[in-house]
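Apart from one protein chain that is not included, each protein chain of the complex appears where it belongs.
So, chain A:
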Amino acid sequence: MSAAASTSPSSVLPHPPPDDEGPAGPGTPRRQKGRATAKTVKRPLRERLRRDRTLLLLCVPGILYFVVFFYVPLAGNVIAFQDYQPYLGFKESPMVGWANFQALLQEPEFWTATWNTLEISAVQLLLYFPAPIALALFLNSLLSSRTRRFMQTVAYLPHFLSWVVVVGMFQQAFGGAGTVTSYLNDHGIDVGNLMNNPDSFIFLITSQAIWKDAGWGAIIFLAAMASIDNSLYESAAIDGANWWRRIWHVTLPGIRPVIIMLLILRLGDILSVGFEQILLQRDNVGQEASEVLDTYVYFHGVVDGDWGMSTAAGLMKGVIGFVLIYLANKAAHRLGEQGVYRR
């Protein structure tokens, strides 16, 4: 708007008359004038508030929501430093400083959860992260736009299913009586019940994640690939590059900023791994294999009522994630990449 407005004659007036914002009738472009001059001559706050009152009013419900359901709970993390008693509330509960954190660090279950989380994150980074890229490369290689659209439809669909449904479906195929399990058993391969096996749990949840979300994750890579200049491929081909070298020297460098951006986001999320997905299967494989930080917080806080300590665990997780994303972004900037946000 500002570009168009600054060419209007009113903006050349050095000092707009004070009654400019007066009770102008409909049809008078007073607001336009006000906006244009707002940059050069700062109007009094009250006047600007009056000018923007409709827009601000529209913001009220949403902002109020974020304050109540995001910033208030954020501040509520203060109970990590309290011996929180539900009947006292967080105003009356005694402050205990870092005691919750100290107790937490001596809790073996907390370390199991941390270790499991890191292990799952590492495996998913290795196996899950490249899946959408590979899928996008494949979809991008389909020439017929009809086939490509159809395959995209197929690939995106599982993203919209709930974890309950996805785990339920896996159960029907890979559970003890599942179809794939019985088929393998009939052919002399005894895989047992893959849904209950703690040793292969990490691969089970990784394949579930790939089945559900690899297609959805491919969207952003596909878009990045679509924006690569076609003449790059053409000149590469003329220089004798075969399809593989075109992928290696043109496509992958073309989508590198997107890959790095998502890698940074993934690093920031390294301590959160598929909460709902794991929660649903925790009873099957036992907590030794499946307890992660989020489920630890849930079971020790809400279920066992150890409020202070589990909030401390949650807070620590949040702070570490925040620091990680900050550092990863900084590293990306240093390497000359764009990162998630600009400085």
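One rule holds in what follows: contacts are C-beta pairs under 8 Å (C-beta built on N, C-alpha and C of every residue); 3 or more make two chains touch, one makes a residue touch a chain; residues count from 1.
Going forward, contacts and distances are computed from a predicted model.
For the chain of the complex excluded from view, the name given in UniProt is "ABC transporter permease subunit" [choices: "ABC transporter permease subunit", "3-methyl-2-oxobutanoate dehydrogenase (2-methylpropanoyl-transferring)", "Protocatechuate 3,4-dioxygenase subunit beta" or "Bifunctional metallophosphatase/5'-nucleotidase"]. Of the candidate positions A:Trp98, A:Phe138, A:Phe203 or A:Trp248, contact with the unshown chain belongs to A:Phe138.
Touching residues on chain A toward the chain that is not drawn are 1-5, 25-29, 31-32, 35, 38-39, 45, 48-49, 51-52, 54-59, 61-63, 65-74, 76-77, 79, 90, 138, 141-145, 147, 151-158, 160-165, 167-173, 177-179, 182, 211, 219-220, 223, 230, 233-234, 237-238, 242-243, 272, 275-276, 279-281, 283, 294, 297-298, 301-302, 307, 310-311, 314-315, 317-318, 321-322, 325.
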